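And then chain A:
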Amino acid sequence: MTLADQLVIAPVVLPAITAAVTLLVMRRRRHLGAGVSLIGCILSLLAGIALFAQAADGVIRTYPLGNWPAPFGIVLVLDRLSTAMLVLAGVLGVIVMIHALATGADRRGWHFHPLFQFQLLGLNGAFLTGDLFNLFVFFEVLLIASYGLMLHGQGAARLKAGVAYVIVNIVGSALFLIALGLLYGLTGTLNMADLARRVTEVPPGDAGLMRAAGLLLTVVFALKAAAVPLHLWLPRTYSATMPVVAALFAIMTKVGVYALIRVVPLIFGAGAGAAAWVPSPWLFPAALLTAALGFAGVLAARGLREQAAFAVMGSTGTVMLVLSDWTPVTTAAAIYYLMHSTFAGAALFLVADVTLRLRGQYGEAAVAAPRFAGQQATGFLFLAAAIAAAGLPPLSGFIGKLLMLRATADMPAQAAIWATILVTTLLAVIGFARTGSTIFWKAAAPGAAAITAAPLSRAAFLGPALAIAALVALTIAAGTASGWAVAAADQLFDTQAYITATLGSADGR
Partner candidate 1 sequence: MEFLVATAIAALVAGGVYLSLRGRTFQVVLGLTLLSYAVNLFLFAVGRLIVNRPPLYDKAVAEHTDPLPQALVLTAIVITFGMTALVVILSLRSFLESGSDQVDGRIEPDEIEDQP
Partner candidate 2 sequence: MSMAVEALIALLILLGAAFVLIGSWGLVRLPSTMERLHGPTKATTLGLGALLIGSMIFFQARLGVWTAHELLICVFLFITAPISANMIAKVHLHRLRTGAIVEPNSIAGDPPHPGGEDDWATFEAPPPGPAATAADR
Partner candidate 3 sequence: MIGTALHLAFAAVSLALLCNCWRLMRGPALGDRIVALDTMVINAIAIIILIGMIGETNAYFEAALLMAMVGFVSTIAYCKFVLRGDIVE
Partner candidate 4 sequence: MRKLLPHPGLSALLLVIWLLMANTLSVGALVLGAVFAVVLPRFTAPFWPDRPKVRFGRDLLVYTAIVLFDIVVANFQVAAVILFRRNRDLRARWLVIPLELDTPEAITVLAGTISLTPGTVSSDVSADGRFLLVHALDVPDPEAEIARIKQRYEARLQRVFA
């Protein structure tokens, strides 16, 4: 095994080492710890990019951990989608880390850096693994790290919201285990490729149980993705946590979507009998409601964080709406929009953070405040983030929406999907225009209390600007990016290739 082959493990090992080192260093030498953490993020990103480049040739690579052959040991699988997600998480991680350092958010509580690194580790592991139980483990890693991060900075509201967030997800994990138990009990395996192979051989008497297992997995993933009615945890969690953390969380709902994209075509695809495409009949209405409720929330929001939270929810709903058709074309569109909406959500939260810091006691609430330093720059950043989140031109969201609209053009539910996507866009436009014009345009009545806010370094604008830059890059390179998305989706639906790559031959053993 060459070192290039060993690179696969880097996105997991690097954050682990960085986390441990920052944990050791941080207590005495804060700056060194922060530097190590940032470098760790950058190295993880570089590893992700290198792997992405490897996967660009369309070959699915596997990495047998512990040198045990699949399906007996745990195997990491490197394909277009997983590496793209690595890059997504890596870029987001670097941006959010820069923002945290620039605003001193990491100093608002304990262990920000180890938790952050572990969060990246969990994400990367979840993207890479080819084993369903291992996916559970990495879900737990990224969840528990997210609990820690979510509570960073604390305060009564955050703690209360945290209680709900943690508990709901613990219940979700319990369901995950039940689903895993059912699957193992029926098929005797945990490897996803092996599952895909064995699912086709399940006797008819087991079909109902198989279906139940698939549906339970759907519940788990939909809970992470915050699909209605399993979304109730999201708005409170995201608007109560520190915006910089929420910015990182923009990818959390996408992990649920990723898991759906990874598992459904592979295991619950056409060959799965009664369990074929299990989520579809439920996912469509749920996603429709998610998008609708999410953007209704954007319209109704009275603060930037709340608004961003609902925007994240709505955008994930939109992605799932398109996804629910389970064709390569719709999946490709969903993947592109997933990438876009991650950065858009992060940008919104980062702008909210800057606003919050600049406006002192007025915070990010949609109320008039006296003029504040950096108002114009913040306003522009908000405008860009809002354009992206609403899916308006010229940023990538519009291209993503066009891709999604086009991909769903031949679906029976075309009218419903189009109406949802377009009407929610309008709701978002109105909602963002309302909050934005109030916060960045409206001036408080004379006599309003002067803003008391600590001065903010110019570096604080770097994070949001980088998030916007990522969106701009995704726009300019839309052709390439959407091409990747199409290739990734095609690869996902070529399940035989996945099985062959993982198990050696299409029929295993």
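The set was built so that all candidates are chains of the complex that A comes from, given by their letters.
Note that in this section a residue touches a chain if its C-beta (ideal position, glycine included) is under 8 Å from a C-beta of that chain, and two chains touch if they have at least 3 such contacts; residues count from 1.
Predicted model, so just to flag it, every value in this text is computed and none were measured.
Trainee: Which numbered candidate, 1, 2, 3 or 4, lies in contact with chain A within the complex?
Mentor: Only one candidate touches chain A in this complex, namely 1.
Trainee: Along chain A, where are the residues that touch candidate 1 in the complex?
Mentor: The touching residues are 133, 137, 140, 144, 147, 151, 154-156, 159-160, 162-164, 166-167, 170-171, 173-174, 177-178, 180-182, 184-185, 190.
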